[in-house]
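Pasting in a structure now, in structure tokens, and then I'll have a few things to ask.
A single protein chain has been omitted; all remaining protein chains appear in their positions.
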Amino acid sequence: MTRLLYFAWLKSHTGTAEEEVELPAGIATVGDLLAWLPSRGAGFAKALEDPSRIRVAVNQEYARSGDPVAAGDEVALFPPVTGG
Amino acid sequence: MTRLLYFAWLKSHTGTAEEEVELPAGIATVGDLLAWLPSRGAGFAKALEDPSRIRVAVNQEYARSGDPVAAGDEVALFPPVTGG
Amino acid sequence: MSVRVQRESFDLGRELAALSAGNLAVGGLASFVGLVRDFDDPAGRSPQGGTALAAMTLEHYPGMTEKMLERIEAEANRRWELEASLIVHRYGRMEPGEPIVLVACASAHRQAALEACQFLIDWLKTQAPFWKVEETAEGEGRWVEARDSDEAAAARWLQKPKAAE
Partner (left out) sequence: MSVRVQRESFDLGRELAALSAGNLAVGGLASFVGLVRDFDDPAGRSPQGGTALAAMTLEHYPGMTEKMLERIEAEANRRWELEASLIVHRYGRMEPGEPIVLVACASAHRQAALEACQFLIDWLKTQAPFWKVEETAEGEGRWVEARDSDEAAAARWLQKPKAAE
């Protein structure tokens, strides 16, 4: 299982802050994950419709499209940060 | 009369913090003043021996060699400032 | 070096006093506090240009937040010779006038303290996983958008790894 976390307005769209999912075969990178998630429902499609507004962290480290994701990982999806 | 003020190590050399002087005829600029003062004694000569280390303010405004000095002015002589 | 992520407010005077207390090598102490304003200002316009705000709520990613703040602080200590540094960042709901974040650096030299302080807030703004939602006077909530100017401010430090003191 892979742990998925959603923050800020992504969470409003997905309707969940965190979930455990079984990644389908063939989902091996951050890019694969971002391409697959919208197929899980309208809320996910809405949350991810503009990839330029999505940031991803794998195991609490910023990750890029080609970085690997696997069972046991914690993957967080969120908008560009606005703290400070 | 012209009021002369000395600060920091200039004061240690001149032995006075302030004095009223009658400027001799021909002393019309800051440069003239700096050229004349050393003739007033060894302490003054010592204080002014390195012109690159002297700053001058006329009536509390930084002044340059060519700026005028006259009776009634307050002229301060001091080293480069070291506050802050 | 110290990082704190907390819901409660903080006493600025006490935090700054603690930073240099007992360390007579400190010649300069620079700090920056970010506060909640009573208006939003997406384009960096004047106060008159924005919408009235009743409050601001900060959400964050517990765990990653601390990790990123500690990394940013360590980087500042690598780039500048600091005697002490501090980041305090709040989360939760805050009203106008309340402090959101404090960064502070103490050094033997003023330039190191000032530059490191600017670096901390610039990097924190683009690296630490916080998100702000603004609450208007009508009770409406709106997620704050990231600003290009913040990215640009952070990017400066990539070109200038260590400034002259």
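Just a few scattered comments:
Order as written gives the chain letters A, B and C; numbering starts at 1 within each chain.
In this section, a residue touches a chain if its C-beta (ideal position, glycine included) is under 8 Å from a C-beta of that chain, and two chains touch if they have at least 3 such contacts.
Nothing here was measured: the structure is a model prediction, and the numbers come from that model.
With respect to the full assembly, the chain omitted from this view is in touch with B, C. For the options C:A30, C:L58, C:A76 or C:M94, the residue in contact with the chain missing from this view is C:A30. Interface with the hidden chain, as seen from chain B, comprises residues 5, 7-9, 57, 60, 76, 78-84. For chain C, the residues touching the absent chain in the complete assembly are 11-14, 16-17, 20, 22, 24-39, 41, 44, 46-47, 81, 96-97, 108-111, 113-114, 117-118, 121, 149, 153, 164-165.
Just so it is clear, only the chains that are shown with their structure count from here on.
Here the CA centre of chain B is 48 Å from the CA centre of chain C. Distance between chain centres (mean CA atoms), chain A to chain C: 27 Å.
Chain A has no residue in contact with two or more other chains. In chain C, no residue touches at least two other chains.
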